[in-house]
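Take a look at the structure set out below.
Note that one protein chain of the assembly has been removed; the remaining protein chains are unaltered in position.
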Amino acid sequence: MSTVFIAFQTNDETRSIIDAVLADNPHAQLDVQPAMVKINAEGKLVIKRESIEERLGRPFDLQELQVNLITLSGNIDEDDDQFTLAWRN
Amino acid sequence: MAVKALKPYKGEVKDNVERFHGMQLLYIGWDDHKMFVAPFAFVFPPNMRFGDICEKVLPGAFGYHPDWKKVDMSKAQWLKSSQPWTPDMTKTLAELGLKHKDALRFITPGLTGLKGSSY
Partner (left out) sequence: MDVQAKKKLGLKEKYAHMTRGLDWETTYQPMDKVFPYAKFEGIKVHDWDQWQDPFRLTMDAYWKYQAEKERKLYAILDAYAQNNGHLGVTDARYVNALKLFLTGVSPLEYMAHRGFAHVGRAFPGAGPRIACQMQSLDEIRHVQTQVHAASNYNKFYNGLHQFRHQHDRVWYLSVPKSFFDDAFTAGPFEYMIAIGFAFEYVLTNLLFVPFMSGAAYNGDMSTVTFGFSAQSDEARHMTLGLECIKFMLEQDPDNLPIVQRWIDKWFWRGYRVLTLVAMMMDYMLPKRVMSWKEAWEIYAEQNGGALFNDLARYGVRPPKGFAAACGDKDYLSHQAWSVFYSYGAAAPFHTWTPSPEENDWLSAKYPSSFDKYYRPLWEFYAEQQKQGNRFYNKTLPMLCQTCQIPMFFTEPGDPTRICYRESDYNGMKYHFCSDGCKEIFDNEPEKYVQAWLPVHQIYQGHCFKEGTDPTAPGFDPLKAVLDWYNLDFGRDNLDYEGSEDQKNFAAWRGMATRNE
């Protein structure tokens, strides 16, 4: 299987996003770099709006991920409730 | 055609010999001495004696290297387009059949750069 990843700027907002992603994806691994947080995962990574909202304490539109996103790897599928990265091999 | 295009297309050649004011391009590289990172590009008149290049031009180009003072050009082995080639130092570029944009390399056996690194 191949690795997908997503990376965000390090700030207060992404702290909640990262916590949500790690909680929802037990196989994911955290990689902390200066000013940047990267999450690597084998095969697939799922980001759930509800999990983020729980931790952020306010409504969250998944399109807001764009504001703090740095880069990513994998095929994207996005709807109102979740944002998925996956390779199909 | 030799490029995908909307209509027939001929590129304007930028480096034909006519653009070099009576000179021609000649590239010369010294194998195993990559302190000179790439072969050099020179322009010479076609009636320049090959020996004059070796005696008057190459020292200025390659002299900074500590190996240069050990070089005996009469023992250097030459390649043209990476095939063995023997220059006659008394002849001109034209007489030697050296064309515009020919590439020469010379090897100085036994000299392999700083600490044998090829640099």
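Each chain carries a letter (A and B) given by its place in the written order, and its residues are counted from 1.
The rule we apply is simple: a residue touches a chain if its C-beta (ideal position, glycine included) is under 8 Å from a C-beta of that chain, and two chains touch if they have at least 3 such contacts.
As the structure is a computational prediction, the values presented were derived from the model and not from experiment.
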With respect to the chain omitted from the figure, which of A:L22, A:V46 or A:I70 is a touching residue?
A:I70
Please identify, in ascending order, the residues of chain B that touch the omitted chain?
1-6, 9-16, 19-21, 23, 25, 27, 29, 31-32, 34-43, 60-61, 64, 66, 81-82, 99-103, 105, 113-115, 117-119
Residues from chain A at the interface with the omitted partner, ascending
2-4, 9, 33-36, 62-64, 66-80, 87-89
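Keep this in mind: only the chains that are shown with their structure count from here on.
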CA centroid of chain A to CA centroid of chain B, Å:
56
